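In this view, the complex is presented without one of its protein chains, the others remaining in place.
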Amino acid sequence: MRSSWGRQVVYSIFGESHGTGIGITIHHLPSGFKPDFDRIRSELDRRKPGTGIHATSRKETDEYEIISGVLNGTLTGAPLTLFFPNSDTRSKDYLNLAVTPRPSHADYTAHIKYDGFNDGRGGGHFSGRLTAPMVFAGALVTQLLEKLGVSIGSRISRMGLVEDYPQTLDERLINRIASGELKALTLPFLSEDAREDANTLLTHLRKKGDSIGGQIELCITGVPVGWGEPIFDSLESSISHLMFSVPGVKAIEFGAGTEFAKMKGSEANDPWIQKEGHIETTTNHSGGINGGISNGMPLQFKVTFRPISSISIPQKTVNLETGRAEILEVKGRHDPCIVPRACPVVEAVTAIALLEAMLDQQIQEKEVWR
Amino acid sequence: MRSSWGRQVVYSIFGESHGTGIGITIHHLPSGFKPDFDRIRSELDRRKPGTGIHATSRKETDEYEIISGVLNGTLTGAPLTLFFPNSDTRSKDYLNLAVTPRPSHADYTAHIKYDGFNDGRGGGHFSGRLTAPMVFAGALVTQLLEKLGVSIGSRISRMGLVEDYPQTLDERLINRIASGELKALTLPFLSEDAREDANTLLTHLRKKGDSIGGQIELCITGVPVGWGEPIFDSLESSISHLMFSVPGVKAIEFGAGTEFAKMKGSEANDPWIQKEGHIETTTNHSGGINGGISNGMPLQFKVTFRPISSISIPQKTVNLETGRAEILEVKGRHDPCIVPRACPVVEAVTAIALLEAMLDQQIQEKEVWR
Amino acid sequence: MRSSWGRQVVYSIFGESHGTGIGITIHHLPSGFKPDFDRIRSELDRRKPGTGIHATSRKETDEYEIISGVLNGTLTGAPLTLFFPNSDTRSKDYLNLAVTPRPSHADYTAHIKYDGFNDGRGGGHFSGRLTAPMVFAGALVTQLLEKLGVSIGSRISRMGLVEDYPQTLDERLINRIASGELKALTLPFLSEDAREDANTLLTHLRKKGDSIGGQIELCITGVPVGWGEPIFDSLESSISHLMFSVPGVKAIEFGAGTEFAKMKGSEANDPWIQKEGHIETTTNHSGGINGGISNGMPLQFKVTFRPISSISIPQKTVNLETGRAEILEVKGRHDPCIVPRACPVVEAVTAIALLEAMLDQQIQEKEVWR
Partner (left out) sequence: MRSSWGRQVVYSIFGESHGTGIGITIHHLPSGFKPDFDRIRSELDRRKPGTGIHATSRKETDEYEIISGVLNGTLTGAPLTLFFPNSDTRSKDYLNLAVTPRPSHADYTAHIKYDGFNDGRGGGHFSGRLTAPMVFAGALVTQLLEKLGVSIGSRISRMGLVEDYPQTLDERLINRIASGELKALTLPFLSEDAREDANTLLTHLRKKGDSIGGQIELCITGVPVGWGEPIFDSLESSISHLMFSVPGVKAIEFGAGTEFAKMKGSEANDPWIQKEGHIETTTNHSGGINGGISNGMPLQFKVTFRPISSISIPQKTVNLETGRAEILEVKGRHDPCIVPRACPVVEAVTAIALLEAMLDQQIQEKEVWR
């Protein structure tokens, strides 16, 4: 496994769910920046299990220790390493999963790929717990982006049959999402009705031992024209690359997304207009990206999560040792829906992708070369 | 712009639509392989403009010259460089586009990002013509993958309101698609009705000067269990990264894709069963990937293209020099729908992503280390 | 700072000399390998301060904790993270070094580069202590290379005016070095006389508070023909890249090295002969590398270390706050010569470079593609 990403800033993730702990090293951060660790804490709390009423009962504290890279609360420029010690691990809950793989989980693929030598306890390095260091990293670099005027926010746009307001939003709603206004909510829908319906749904699912999928929409304001590149480093490429690094993500759509398949050019194209001295578009079907490059409009994209595969309803599997069919009842502690806790994660990896694009764009900014 | 991708095999793309020509250098190919250049030719022909009845009238011949890396029809192991000279370029058609940017096209973002120094003629390096070297590269590495038992194919699953058979396909249809059976068709739907309807639709759009979006489904068989990695190098990450490098792609969905948002875990999970001595799943909602790693089932994913933004219907834009609103009528030669010609392109980048995953997996195959 | 290296296996180093601790994450190791941790321990002991009679009095224990990537003593395939907690740090010894930078030390460059925000205590991330994780990593991957028949060893070829046997060695001596026979020695010269002279020299220098430079020769046997690449990934390129990552290295010479400047082609060329069914050369001026690629002969190269810059003899410096000249007397604990302790470090980074070259060469080994 190569759990390392980035050309400018490099993110190196390590650890297993039920080992000593997990963590991340972030290379090439700017020295002299003073992160607001309280705000990072609150992002970690949004992701933390056991907070929502419907959430897993595992009490991860998500307490971390800074190993290196920070002195007197300020970045030193040296690699920043963060360590989250593990606690409250019930490995015995998972003991049989290597032999009877959970449907649609990584148990089987990891077992075959690593020839049975992988640490399967609690999902090991495949565990959703590995998103905690992602959230830390993203929350930190978000603060760098904020200094440049960028705001990143998200909302749940769908959970099962519960839908929030439709996808094409007006400027006011986009700004509400991007501003992070919904961060305080356990179920960050814009619509209060949707929040109530989702609440009912989750209570029902928890009782049944079932789970549900969902969709998150991200809105980012303040990105200037010019981030991203035409081919391999298109903004969509780097955002999607990181988004599919988040466990459970199975689809991503920029702007009008899958709806584009039904649209005509004359409907889909976003007309340019002059407004208060700058250029913008009257619609934002492009989701703020043209030719792989930010166009100055809000970035908008949607990410679909599959339902959590660990459910307590009995399921068909095969015993890998005996080769016989078995019925599996997954025990352990699992959320009925990952989507509320996933919001800070998808915001975090968005920030990581945007910082990279911004740093790549710096080569254009040396006036002396013109 | 950094039009280079790959850690194992490295792909470096160059050229502009209306310059001397375009091309690609592919580094780190295995020596001794004898590509079937006729089959590569026919993949280029599938992408070539001017072939379909509804296609652009620009007569690109897509003739190429091999500059290096091949001797006596065999790969030497040295960087393989391919050059497609440009011809039949009508740059005057594009002269005004830098000043009056086409809605939803890269004209504006490129102009701002590169401070007006970019070659805007015919889209320059942003042109869809740059997919020709991608197709060459993909068609070549597809042949390497075929030696390992992998088959890659695609179909048009939707074009506007014209839909092919529904998404969840039975094994027989998946195999038909993966086998490349549809490659000979100008409109590669499975359903003959859909082909006829699409034909009618395209004729209509061409007359109107409008365009339409669409969706392609890819089916890949023969990928063994174990390609891809849990986090940053998940199979979904590298496939989506490359897919969004293709101009016009705005969404990608693996397996059940956006439908997952509505599904319960008990519906979505793919049960494991024993079948003829190996393990497989009874459904394939996961699209052949669990935890970022291939699970031995066919890979299935869908890619949505926006309608081509260059339409001849008058559109609102702004004159960047005068700052005044203008009405733009795009001349030049453009397809009403890019999707038929895009099939070989999306197959090509899929092959590139899969070869990378296969080469990464080699470290697991040294028996001497167990 | 970006303390991450590698395309195949990725090495990510973190930590500061006087912070919580230091460590490394190694990504993409093969699962199922069972490292001999005792042998890794003994490599760390060779590097450890305070072992030799002339060594620093700082008692680093170099005890480490495995955080992830190992289960039941076997590699899981997940990122392997190692943590060396710091202890016995006397930061007050270094308090004034940020203001009055040590000549030829990184104090000044780090201070300016990171705008004074770097952790200067004990050299921070620039400390020689950061070579401990390098030794761990190298000692581990050396064991992978040994399974393929590769042996890596070194000797001190010079320390001040004390010289070991001359550079061009016969096969028997090369094998003695490569076999690791000298590893048990505190001063690993081949010649006993040289060991005695060096001993006298170091006693003298310790008394004076001065230091001395030196040179290490590396000999590697068992590398097959074909590792390395012609241009950017030449074996010399990757070995030298990593070698200059080791603090204090200022020169590297392959084969006859700087002597080549005085040689004629007719003297320098290594004639090919047939010997016991394979091809080899009668001399090894090339150091086992032709055109960037291993030629089947032993790899031989020499690395020169500058004398340790921290000496207790008074030196001229400038007070960065007052701008006035000052006389600096460095306190703290420092070796008179780093070279003996550097042997396991240069062997370690050699192993890291060779593993990369071997993994890159795998693409040539798929018989199915011929």
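Letters are used for the chains, namely A, B and C, taken in the order the chains are written, and counting of residues starts over at 1 for each.
Going forward, a contact is a pair of C-beta atoms (placed from the backbone, for glycine too) under 8 Å apart; a residue touches a chain by one contact, two chains touch by 3 or more.
Just so it is clear, the model here is predicted, and its values are computed rather than measured.
Of the candidate positions C:Pro49, C:Gly77, C:Gly138 or C:Gly213, contact with the hidden chain is made by C:Gly213. From the options C:Gly160, C:Pro298 or C:Pro344, the residue with contact to the unseen chain in the full assembly is C:Gly160. When the whole complex is considered, the residue among A:Ser3, A:Ser31, A:Thr281 or A:Thr317 that touches the unshown chain is A:Ser31.
By the touch definition given at the top, chain A reaches the unshown chain through residues 7-9, 28-33, 77, 144, 147-148, 359-360, 362-364, 366, 368-370. With the whole complex as reference, residues 1-5, 11, 13, 101-106, 108-110, 112-115, 125-126, 130, 158-161, 205, 210-215, 225-226, 229-234, 236-238, 240-245, 247, 249-258, 260-274, 279, 281-282, 285-287, 290-296, 304-311, 313, 315-318, 320, 323-325, 360-361, 364, 370 of chain C touch the missing chain. In the full complex, chain B touches the hidden chain at residues 1-4, 10, 12-16, 19-23, 25, 27-28, 31-32, 65-69, 71, 74-81, 83, 113-115, 117-119, 124-125.
Note that in this section only the chains that are shown with their structure count from here on.
For the pair chain A and chain C, the fraction of shared interface numbers is greater than half, so the two copies use mostly the same residues to meet. The largest tally of C-beta contacts between two chains is found for A-B. Inter-chain spacing, taken between the CA centroids of chain A and chain B, is 26 Å. Chain centres here are Cα means. That of chain B falls 46 Å from that of chain C.
With centres defined as mean CA coordinates, chain C is found 40 Å away from chain A. Counting partners per residue, chain C has 28, 31-32, 77 as the residues that reach two or more other chains.
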